[in-house]
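In what follows, a structure is listed as structure tokens, so that the remarks can point back to it.
All protein chains but one are shown in place.
Which chain is which? They are A, B and C, in the order written, and residues in each are numbered from 1.
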């Protein structure tokens, strides 16, 4: 189903980097959810390009235009549709990409799959720009979840080859003010000095015509226990399916993730204890998920973002027309590290997955 | 859709640890594919319990009974259905689990989601035993793929707290004899002495009433370029959705995965060069996937398997009836490390995802 | 998705007329629904062959064996799976069908689609026998709906070329005793003398080596208003998609159906009036559905069942091997009219569609 995701909350994403517009439809959201369009735009602005010296110089207001599904500030039960006009298009930057596939990009696989009629400009539908519509859906989902007391936040947990690591989200629970402070930062970190070091490291890589990768960590607080379904619709599968849809994501892990393989069962198992008359887990190695189903502790996951494939350095490639080796220097405008702008996208992916699971009743007792 | 997966190759998995049988239906497989039932059973035997001193003492022949979809050794185009009878059931082992949720298991989340009518015996539908039907589907998919020249194999890449690491699959390509040798080993490793050390380490943990986790690495050779779809149906999303459906999997990564975050773009990008008149990638940091679509190099991915939550040591839990803290000692029969038996399951997950992508034509040129 | 249906209640049907067994999996039913297995078997017996002189002489007990998903008489939240063993198999009856496609059957289309490895015996997966698993799912759905006060019943509304018509369901509402009496009749009619005439007409056609078609009418009483979704998941689409999955169904209509085209808007529109303080529709031309969504009046629909294509008379066909015209006399055992046994299948289809819609929350207000 390609650019569609969701089980009950069905999202269809469309657009190319340089098509007239990009956008999405969102089918399945209940009627009556208040949507604050200003807050939604503010959320999108966190992802928008051109706002920082660590991001691409392409300038896009990323102003959302709602076409359907919202009446007087509330969802009306019909599918939501929204578009963002592409404005700062320079397709000529990409004309040679039809011949010369950029290493690390989808140019080559798109050529194989779609042939001569593919849209090469800016990577076409494979562009990171397509995360903007995901953020429209996610921003709406975030508001719907907040109305239920669920708060989602992400930060850059680790960045660069000599890894700079932010404070971990686990086991401390941050309060709302702290989460808002992280979100407000162009380099979203828990620790401000870490953000500063990351910023400098990115600028250094940029000056060297190179790029960096990073690990983004995301948390959802106050998720009710019981969300998610067995096997292929567990919360891990639900989040991973969307997160791997974000260009550049090469790994997804939950709780201790790959670190869990370094622990023994006696250490990794989160014990239960009674608290306020209810079963409680004081430790959260599981990342809030047991058997694919949320267990009431914060849901914590991480995604690995590879270094931006677009770099200013010359690279080896091939000329698909001349059938010979060649060198390529990527032009166009690009982020030396996409992690800062990918932070709200991780939040969006998480929100869409959680809201979808909430709207899906598979097997749940007493739903009828 | 819970225990269903797939887009064109739709798999529905059913059964509980101690239900009369477990099984699956597989809808969408083309007619005319030869299925060697002996080889399929041999594949299932790699996952079956009771065959090694590192696995549970539960003994199940895991003999597959085909109900439909196969005529005279070939798929007939109708849905395939197969079941495995559960035989060595000791439900009494689990009677107290209705009250005392085991740490690290789905007992607690199942109680919340399904209430008093949930099946607690052996973890019910959350049991690792449900990976057997996935292996039926995967074993069939593996044969269908082999007929097209695609070979899938997995090994234990890393095991235990003081990690024992096997040789990496990348960049060396193993030949068929080597892959078969790995598969034949109860501890599937490339290096035999590594297998021996892992074996001893697992037995040591078992003797200490504890358990271990591991990283399983899986490769698919000779995958044609052009499989997978953009965004949420990229190969990463397709494989991850199934892999996270395997109980105990907490992380999935592709190519360099989380290691990619430690590289610069100039290092991580796989350059193109001409070879035999075609574009070629001699280096494979990408794990065979660019933009979600296979690029012709081996598809390589890893999954993190947490230490088995069932351990012989006493653990803290709660009594759901008496509403008080208590201690719990898990009885029943369990693997001190599920990685050895999870290796064929990883291959099955990979095969199902690749075959499903092959049968899905989304956007592909000239399909009409 | 072929032999799967449902949005939230996902049913996967498998089996062939002469495979070892037929069956289904049912994913998405909430935990805790009591299932009376005796009543379920009684429901299946209404569809089972061999019970009447108007049905095939093939004798199948159609005894359901539950494999998973039910614990101590209740759904446990895991997928339900059930199988029915095929017993009275006479594949030799069908050996020549590989060469000689029967007119009106899927033999020819199956040959084109599935090729030489198709299962020809008894029509393979295209056999009307595959409605038995649909009745397993439907019988469970009926019980789940009855627990909510919803009652579904069907009758033969019209039969034969000189049409014998039963009393219409609309506008009279039948009480539970009347509905049970209809169901108990091998020729399910509201009017007993009509049933008798239909019975004689079927036997007459049988004696002439011919077959008859019929219209089956189905009603669901006490369906809550608000079920169904706009456009392609309206109740009409939901029911039609399943009903057209029943072999031999060539038409589906709701309320006045095709008769609505003979009315004017002023006549067809059901006026609203207040009753007991609530809006009410005293007339039900709409068949209980407005805009795809149930409106609180009885949901009424009809399906046209073609005359059984298997007839004892010689028919013109072709020899696919010899590439020449030939004559064919269908052997095997068949119903001269499938309508009597299709009545419970219509109820099953209706129940599955309604329950699925109840479990689907698309757009519904206040679901969160």
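Things worth noting here:
In the analysis below, a contact is a pair of C-beta atoms (placed from the backbone, for glycine too) under 8 Å apart; a residue touches a chain by one contact, two chains touch by 3 or more.
Keep in mind that what you see is a predicted model, and the values were worked out from it rather than measured.
With respect to the full assembly, the chain omitted from this view is in touch with A, B, C.
Although one chain is not drawn, the whole complex shows that of B:165, B:196, B:222 or B:362 it is B:362 that touches it. Contact with the chain that does not appear here is found for just one residue of C:97, C:198 or C:286, C:286.
From the set C:7, C:60 or C:347, the residue in touch with the chain omitted from the display is C:7, counting the whole complex.
Those residues of subunit B that touch the chain absent from the view are 8, 27-33, 77-78, 144, 147-148, 230, 358-368.
Residues of subunit C in touch with the missing chain: 1-5, 7, 13, 101, 103-106, 108-110, 112-115, 117, 123, 125-126, 130, 158-161, 163, 205, 210-215, 225-226, 229-234, 236-237, 240-242, 244-245, 247, 249-258, 260-274, 277, 279, 286-287, 290-295, 304-311, 313, 315-318, 320, 323-325, 362-366. Considering the complete assembly, subunit A touches the hidden chain via residues 1-4, 10, 12-16, 19-25, 27-28, 31-32, 65-69, 71-72, 74-81, 83, 110, 113-119, 124-125.
In the analysis below, only the chains that are shown with their structure count from here on.
Look at where the CA atoms of subunit A average out and do the same for subunit B: the two points lie 26 Å apart. One finds 45 Å separating the Cα centroids of subunit A and subunit C.
Taking the mean of the C-alpha atoms as each chain's centre, subunit B and subunit C sit 38 Å apart. Multi-chain contact residues of subunit B, defined as those touching 2 or more other chains: 1-4, 13, 110, 113-115, 117, 125.
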